[in-house]
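Here's a structure for you.
For this view, one protein chain was removed and the others were kept in their places.
Chain IDs A and B follow the sequence of writing; residue 1 opens each chain.
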Amino acid sequence: MENETSKIVPILPVPYSRSRQAGEAQDMLDHIVEDFQDNPQSMQYFYDLFRSVYCHGDEVKHEGKLVGTTCIHAPEELIYAFGATPVRLCNGSYHYDQKGADFMPAKSCSLVKATLGMLNSDNVIPKIGKPDLIVNPTTCDQKKKSSVMMEGMGYSVYDLELPNVKESEAARVYWQRSVRQFAVRLRELTGKKLTRKNLQAAMAKTSRAQVAFRKLHNFRLKSPSLILGKDAFLVTNAYFFDDIERWTDAVEKLNEELAQREQSGFKAVQSKAPRVLFTGSPPIFPNLKLPLLIEEAGGVVVTDETCSSNRMLYDMTAVDEWLVHDMVDSLADKYLKPCTCPIFTRNDDRIRRLLDLVKSYGVDGVVYQAFAGCQVYEMEYRSVADAFNKAGIAMLYVETDYSVDDKGQLSTRIEAFLESLKNRKKHKG
Amino acid sequence: MIKLKLSAFVALALLSLNSFGEDTPVAPKRYGQGAGRPSEAQIAEWRAKRAAASEQPARGGAADMAGMPGMGAMPGMSGMMGAPDKPKEYGARSGRPKEEGASKGGRPGGMGMRGGALWLSETPPMRGDGARSGSSRGGMGGMGGMQMGGERGGVAKKRLWLRAGSDPQKSGFAQDDAEAEVATLLVTPNGNPEGEALPAADDSHKGLSFEMPVQGFYRLYLTSRKLQGDTLNVAVAKAEIANIGHGGDEEEINKALVAQRVLESAPIEIVRERKPDEKRFFQLKSGEEQAFIVLQKGLPVQGARVRFVSYQGWSKEAVSDEQGRVSFQIIRDYFPPWNEFEKRFKATYLLIADVTVAEAGTFKEQPYSNVRYQTTLTGNYYPSPDDYASYAWGLGIGTLILLFSGTAVYLYRRRRVQPYREVRFDDAK
Partner (left out) sequence: MIRQNNSRLQAIRDAVNQVHFNRFRFWFQLLAFALFVYGGYLAIDFGSRLPFFSCGYNQEGRAGVCYLLPLQHQLSQPWPRLFGFAGIAFLTGLLTFALWFIFLNKGWCGFVCPLGTIQDWLTALRRRMGIRYSSYSHTRFEQLTKVKYILLALMILIPLGIGGGLFSHSMSPPFCLICPARMILPLFTGDVTQFTIDFSSTAALVMTALGISVTALFLVGSFVKKRFFCFFCPMSALHYLISKPALLKLKKDGDKCTRCGDCYTVCDMGIREIADDVTTKNIMTDDCTLCLKCVASCPENGALKATFAGIPIFESTEAGFIKRMNKGNKM
C-alpha cells in the first residue's frame, strides 16, 4: 500500500500571465487605457502589443541575429544593415528592478538594475530570445560596469566606446572609429558584408520610422493637444522591441487618425490643461508612472527630452555621398553630435534643446524626473533649473524609482504643481 | 573644330617630344607646313641676297646657304639656349658699313629721294651696332601684351620717320630732294575714306606725327613724284598703325576691323591680307605665311615685283599673280643668347613693290614716256611661340607631377594607417 503522501506533487509553475510581473504591466496598461476616454483607435495596436508581450508573455519574433542594445548610442542602422535585428534592452519593470538589486549598490539607477535583472532571469520579458550580442556603449558609470556582469551571465558583450566629451574634434574622430570597429564586430557576428545597398536600405528603414515619429511629434505641437503623452510614450517604448516596419505602419496609421482629429477640431484635453515638458531619466513601460500621474491630474505631456522617446528617434542622418564610408561616418555623427545625454562633460546642448522645446511647444511647466541613483541626471538638475529659472519657466524636480510606493505622495506634488501652472496661466492670460 | 585642335596638340607634342629625345635637329616646323622640312627649291629661293648691298664684300657670305638663319637650327630650345648655330656674319655686325652712304645697287634703288626706297618707320635709324630694344610695346597691329584699357592718359600720338633704303634697321633718314613733289595723306577711322593731308609737323622735318583720337586703323601714305629722264618715278610709302586697346567702345573696334583698307586714289599700294580668324590684337609671328596684295587705284596689279626684307636684312622676291597677290613666309632671324631672348621682340619687315608701265604724260611740264611705280609697306613680326614654348616640357612636367602626386596620395591612403582610421570602406570594385 502506498502512502499517498509520498507521491510527489510537482509545484506547477504559475503561468506568466498570472505572475506579479505580468500584474504590474497589466495594472499600468489598464490605467493607460481605461482611465482616459477618447483614446485614438489606432492606439489599439500598441495596447494589444503591450498586452500580448508584457501581460501574456508572448514571443517577439525577429529575423537574423539578435543584437541587444543598452543605449540609444548603438547605431541600429548598422545592425539592420548586417541583417541582424536590434532590440533595446533597457527595462522599466519594478520586478526586474528588484531582481537586479543584487548586482548594484543599494542606491543605483532602477533602469540599470532592471536591465540586469531581466537579463539574469530565466524568463526574459519581453520574450525576445537570447541576444547573440549585447552592445553596451560606454555611457554612464553604471552602464559601463554592467558589461562585466552581463558577460558573467553568459552573454557576449561588445563595449562600444563613447567619448566623454562630444565637442572636440578628437571625440568625433574617436567615435567614428568606434562605430567603424563596431561594424567590423558585426561583420564577424553575422558573416555578412557591409555594402552600399544594405546600409542604404537599413538607413531608409530607420529614416522612415523617424519620419513617422517626427510627424507624430509635430501633431503634438497643436494646442489643445490631439494626443496624450502617455500614448506617445507607449508608442516610442514599442520601438524598443517591435518590428520596425510594423511599428512604422502603426505610427503612420496613428498619424492619419491624428490628422483627422485635427480637421474635426478634436480636443484630447481641456484647453486650459497645463502643457508639460517631460525631461530626465527615461520612462519605460511599465514604469510610465510619472507621465501617467501628470495626465491623470489634468495636465498633458506635450513633448519630452528623454532617451526613451524624443532623443531616440528625433535626429536624422544626412549623407553627402552615399558610399559606405560616408554613410558610416554620417551615422556616427548623428549618434554623437546632437546627443543631449547628461553623461557628457558639458551639456549646453541639452539646455538649448529644452528651451527650444518650451518655446515651440508652448510649454507651461517642466517635470524633471531623476531616478534615484541616476547621478548624471541628479547632477545636471542644478544647471537646468537655473536655465529655466532664468527663462521664467516653472520646473518640478522629481526623484523617484520604479516602485509604486511613492505614488500617493507624487500625485499630491504633481497636482499642486499643475495647479500652480494653471494659476500662472490665468494670471498671464 | 576642338577635335582638330586637340589632334594638332597631340601631333605637336609628339613632334616636340621627338625633337627633345634626340640630338638630331628637326627642321623648323614653320618652314614646312606639312612637309616638315624646307625643300631644296625653297632653300634656294631663300638664298639670301642682301638688299641694295649685293656687291658689298663684307656680306658676300650671306648668299651662302649655311648662313641661312633658321636653316638647320631647331626652332626649339637648342636654338634658344645659346647654341652656337647663329650665322657668323650676324655676330659681326659692327663692321657693317653704313648702307645709305653706299652706292646704288644693281637695281635702281633711289627713286623719289636719294638713298633707296622710301618707307615709313616707327623708329629712327639705329646708330652703330647698339641693340635696339625689341620689347617696345604696342604698335603696328600688335597687342603688345595684355594691357587692359582705360589706363592711358590723353590722346595717343604716333610719330613716324621717313627713311630711305632697304635695311629695316639701319637705313637712314630720307634726304630732302628739291626736285621731288611730295604729298602726305592720312586716312583715319572716322575721317574721309580718301584721306586728308597730314597737318604740317611742328618740329623736325623728319618726323611725321599725328594724333589718334579714336580706336581703329590709321594709314599714312607719303607719295613722292620725281622725273628721271623719260621715266616718272612714283613712290608711295605706306604705314598702317593700329590704335586698339583693351576696353573701349566695342562697336567702334568692330567697325574698325571691317573698315575699308584700300585707298582708291593711291597710285600704288600694298595691303596686308588679313587672315579670316584675325582678332582685335594680331601679331604676325615668324614662321607664318603672310599674303600681301599690290593694288593700283584699288585694282590688283599683276606682275609687280615684290621684295620682302626681314629685320636682319634677309630678302626674298616674288611676283604678284593675277589677283595682285603675293605671299611670303616670315623668316625667323632672331637668334639671341638665351638670357637675352625676349619673346616680345618686335622686328620690322619691309616690303617693296615695283611696277613699270609705259605711260606717257607730263610732269612739271616735262614729258615722260614711262612711269615706274614703287611702294613700300612696313610691319612688325614677333618670335613664334614655338621658339620658346614647349608642349613637351609642359606635358612632361604635368604628367610627372600628376603621376607622382597621384601615386603619393594613393599610397598614403592605402598604406598609412592613421590611428582611428584603420578601418575603412571602399566601394570601388
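FYI, a residue touches a chain if its C-beta (ideal position, glycine included) is under 8 Å from a C-beta of that chain, and two chains touch if they have at least 3 such contacts.
These numbers were taken from a predicted model, which means no experiment stands behind them.
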Omitted chain touches shown chains A, B
Using the touch definition from the top, which of B:Trp119, B:Tyr349 or B:Phe425 touches the missing chain? B:Phe425
Residue among A:Val124, A:Ile244 or A:Val319 touching the omitted chain: A:Val319
Of A:Lys337, A:Lys407 or A:Lys422, the residue touching the omitted chain is A:Lys337
Write the list of subunit B residues that the hidden chain touches. 1-6, 9, 77, 80-81, 146-148, 150-151, 153, 246-247, 250, 279, 338-339, 341-343, 383, 385, 388-391, 393-395, 397-402, 405-406, 409, 413, 424-429
In the full complex, which bits of subunit A touch the chain not displayed? Write them out. 167, 169, 172-173, 196, 200-201, 203-204, 207-208, 211, 214, 218, 314-323, 325-326, 329-330, 333-334, 336-338, 349, 352-353, 355-356, 359
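Here is the rule we go by: only the chains that are shown with their structure count from here on.
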Taking the mean of the CA coordinates per chain, how far is subunit A from subunit B in Å? 87
Residues of subunit B defined as touching subunit A within the complex: 419-427
Would you tell me which residues of subunit A are touching subunit B in their complex? 173-174, 176-177, 180-181, 183-184, 194-196, 323-325, 328
